[in-house]
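All protein chains but one are shown in place.
So, chain A:
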Amino acid sequence: MSVMVVRKKVTRKWEKLPGRNTFCCDGRVMMARQKGIFYLTLFLILGTCTLFFAFECRYLAVQLSPAIPVFAAMLFLFSMATLLRTSFSDPGVIPRALPDEAAFIEMEIEATNGAVPQGQRPPPRIKNFQINNQIVKLKYCYTCKIFRPPRASHCSICDNCVERFDHHCPWVGNCVGKRNYRYFYLFILSLSLLTIYVFAFNIVYVALKSLKIEVLICFFTLWSVVGLTGFHTFLVALNQTTNEDIKGSWTGKNRVQNPYSHGNIVKNCCEVLCGPLPPSVLDRRGILPLEESGSRPPSTQETSSSLLPQSPVSIPYLRNPVPISSHSPFPLNFPSPTPRQPLIYFLSV
């Protein structure tokens, strides 16, 4: 009897994630949908540096020092690495609440506020918490059906709640949040240094040979990028996000003081730039069970999947699907007698 091996295409969780993100490399890369300005950023950096290395470095390495292009190359590589890290990583997206959880929260809200009659607008859903003797309000996100943690915000472009949301940056083609803020900061810092460096040597070189376009790009980039770096250095020193600064969350005499600041610039810098790095909770490359994958055709790179239907069948975010039969609903990791059975999530029947 011949054995036929059928290769089934696995569906990974990133294909079913709600929100308006683009995924590449089978879920390893996560970006916003609009990437045009990111390509422009890449073009400007690569273009300027190519011109610098091709023309000026050859002259300057000979005339002045070979260390000039070496240092420039290091700065360039560091900038590119941090840019790609910022653009491609999960900024700290908070997965949406599953139907059970959403219903539980709704019940709690109704218990607190009372049921709202039909046709009337429900009151804004806010929970108050005290952090370090300051009252902080938690807002309810209607899209994600969760109470947003403090400092989190919903990005309307990517349609996700992001922890410690700073801003959505079109130049890097991604949101900047808890998980990629340090990469963003190091990117703009290294890019500032690179721009100043290249500009300085442009001035040296342009006296002899004119390459005005490069000087022009550098000049404009200099002011904008260096200015931005200065602004974010200020934010890092005070442990604030751009979002909080724009909204004026901690300024003004009637507002609370920033409860997340340690009061010490060095401590704030250390925490933001060198603190522990939380991993992504999205589990983009986790494998979805066959039942989930069979219901929708798998998408290739773009995903526009909305939240899965509100049936108790859909539990898409479990990390370790356990092989169980339909008769034994306990999803504990006990050895299954037939490991080749299709993976069926525990269903709340």
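Throughout what follows, a residue touches a chain if its C-beta (ideal position, glycine included) is under 8 Å from a C-beta of that chain, and two chains touch if they have at least 3 such contacts; residues count from 1.
Rule of thumb we're sticking to: contacts and distances are computed from a predicted model.
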item	value
UniProt protein name of the chain not shown, from "Trafficking protein particle complex subunit 2-like protein", "AP complex subunit sigma", "Golgin subfamily A member 7B" or "Erythropoietin receptor"	"Golgin subfamily A member 7B"
Residue of A:10, A:61 or A:136 in touch with the missing chain, whole complex considered	A:136
Sole residue of A:94, A:194 or A:238 that reaches the chain not shown, by the stated touch rule	A:94
Residue among A:103, A:126 or A:216 touching the omitted chain	A:103
Positions on chain A contacted by the hidden chain, ascending	77-78, 81-82, 85, 94-95, 97-101, 103-107, 111, 129-132, 136, 138, 146-147, 149-151, 163-164, 182-183, 186, 259-260, 270-271, 273-279, 281-283, 312, 317-319, 327-334, 346, 348-349
